[in-house]
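One structure follows; several queries about it will come next.
Removed: one protein chain of the complex. Kept in place: all other protein chains.
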Amino acid sequence: MSFLLGHFNYLIVVFLMMGGLWITFSSRNYIKRMIGLALFQTSVGLFYISLGKVAGGTAAIVLDKTSKAGEALNAHLSPDYVARAGVDGVVYSNPLPHVLILTAIVVGVATLAVGLAIAVRVREAYGTVEAGEIAELDRTEAGPRA
Amino acid sequence: MSEVVTWIGSSLAVAGALAAIIGSLGVIRFPDFYTRTHAASITDTGAATLMILGLILISGWSVLALKLAIIWAFIMLTSPTAAHALTNAAYGAGERPQLGPWRLFDRDRKEAER
Amino acid sequence: MLLAAAAAGLMTAMALGLVRALIGPTSYDRILSANSFGTKTVMFIALIGFVFGRPDFLDIAIAYALINFVATIALMKFFRYRSLQASLSRLAPAKDTGADAGGAP
Partner (left out) sequence: MPSFATPLDANTIVDIALLAMLAVIVVAVARTRSLLTAIILTSVYSFISAVWLVVMDAADVSFTEAVVGAGVSTIIALGAILLTRSECSRIPWRETLLPLLLVTVTGGLLVYAALDLPSLGDPSAPANIYVGRLYLQHAEHDIGTPNIVTAVLSSYRGFDTLGETTVIFAAGLGVALLLGFGERALQDTPRPSMAKMAESGQHVVLRVSAKMLIPMISIYAFYVQFHGDLGPGGGFQAGVIMAVAIILHALVFGLQETMESIPPQLARGLSAFGVLLYAGVGVVNLTNGGNFLDYDHLFPRIFEEGLPDSHLVGGHHIWGQHFGILAIELGVFLTVASTMVTIFYAFAGRAPDLSPHGEG
């Protein structure tokens, strides 16, 4: 039970990633594929953040342990644990995954836009964004219009 | 004194949460888009007001209270406007409210599906 | 404790609100539900800071309230005009009418 509790996040994240991947693989529509890819990417972010969580921790913005918030946070934790896991008497979650995913999200939307732009151009050249129809057009006609 | 204020604030927050639940139930149960908008938009602003008032009481006279007041002002500005814009778009696009006694709605829908 | 109950209630409301976004039937219902979900998210973020004892992150809730609105407006324009570029105020395309046509009296 406690094992399941500790690994629930990873299992769900794998499910979300595979959901995104399935959309990307199975769909014939380029826009839908990009949506699937975006979901996949967000799920990877969730995985990173899961790894960086520290139980009883708080956001990595420096907090004085004698302040009201600091005392409220430490009230639930054993002093032993705070001494082992904390920095200057406050337990923080790991900031490194946050940094990586923060930039990855913004880069993700920029690259999503590139993918969608290519889909729009494909639509203008072929009149469709369905992979099957495009393959059919390539076989029968002389290829793209423009 | 401050404990009483905190208690009142927490109660207001619970009331806000209840209002949100009622609103969500309304959104699920009501028969057509316009009644659902009614349920959602009224309870959104109402629940937000109750909850933020409660949190302001808890946080006391601080910068947190100011931020909460700003959040409240934004919700009061954006949520009704969004609801208005949405119903306007829906009406303009041809979505019409269902009129008449509400028992008929389910039958109508079933007939339409048939 | 009461605050935790409020958070649980809000979570229930979010889950219930999600139902309408999933079952539709029209796209307007979904947008309505998404918009209402966004407002509940704002409240939840504000509340969760108090529940967990570090209410410093209200800034995030402000951003949610604003973004929620802009996304809804974009969706509304999608339905109403089938275009993201049209102006809401002018009765005719901007190019032909010149600068004075859109002005309010």
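Which chain is which? They are A, B and C, in the order written, and residues in each are numbered from 1.
Everything that follows uses one rule, which is that a residue touches a chain if its C-beta (ideal position, glycine included) is under 8 Å from a C-beta of that chain, and two chains touch if they have at least 3 such contacts.
Because the structure is a prediction, the values reported are computed rather than measured.
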Contact list for the unshown chain, restricted to visible chains: A, B, C
Touching residues (missing chain, whole complex) on subunit A: 2-3, 5-23, 25-32, 34-36, 38-39, 42, 45-46, 49-62, 76, 81, 84-85, 87, 91-99, 101-114, 116-121, 123-124, 126-130, 132-133
Absent-chain interface as seen on subunit B, which is shown: 74, 77-78, 81, 84-85, 88, 92
Subunit C residues that touch the omitted chain in the full complex: 4, 7, 11, 14-15, 18, 21-22, 24, 27, 30-31, 33-34, 37-38, 41, 44-45, 48, 51-52, 56-57, 59-60, 62-64, 66-71, 73-75, 77-78, 80-95, 104
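Convention: only the chains that are shown with their structure count from here on.
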Chain contact topology (line, ring, star, complete or other): line
Chain whose Cα mean lies nearest the overall Cα mean: C
Whole-Å gap separating subunit A and subunit C, where each centre is the average of the chain's CA atoms: 22
Shared interface positions of subunit C, touching two or more other chains: 55
Interface hub residues of subunit A, defined as touching at least two other chains: none
Parts of subunit A lying in touch with subunit C, wherever the complex brings them together: 58-59, 61, 63, 69, 72-73
Residues on subunit C engaged by subunit B in the complex (per definition of touch): 2-3, 5-10, 12-14, 16-17, 19-20, 26, 28-29, 31-33, 35-36, 39-40, 42-43, 46-47, 50, 55, 58-59, 61-62, 65-66, 68-69, 72-73, 75-77, 79-80
For the subunit C and subunit A complex, residues of the former touching the latter: 52-57
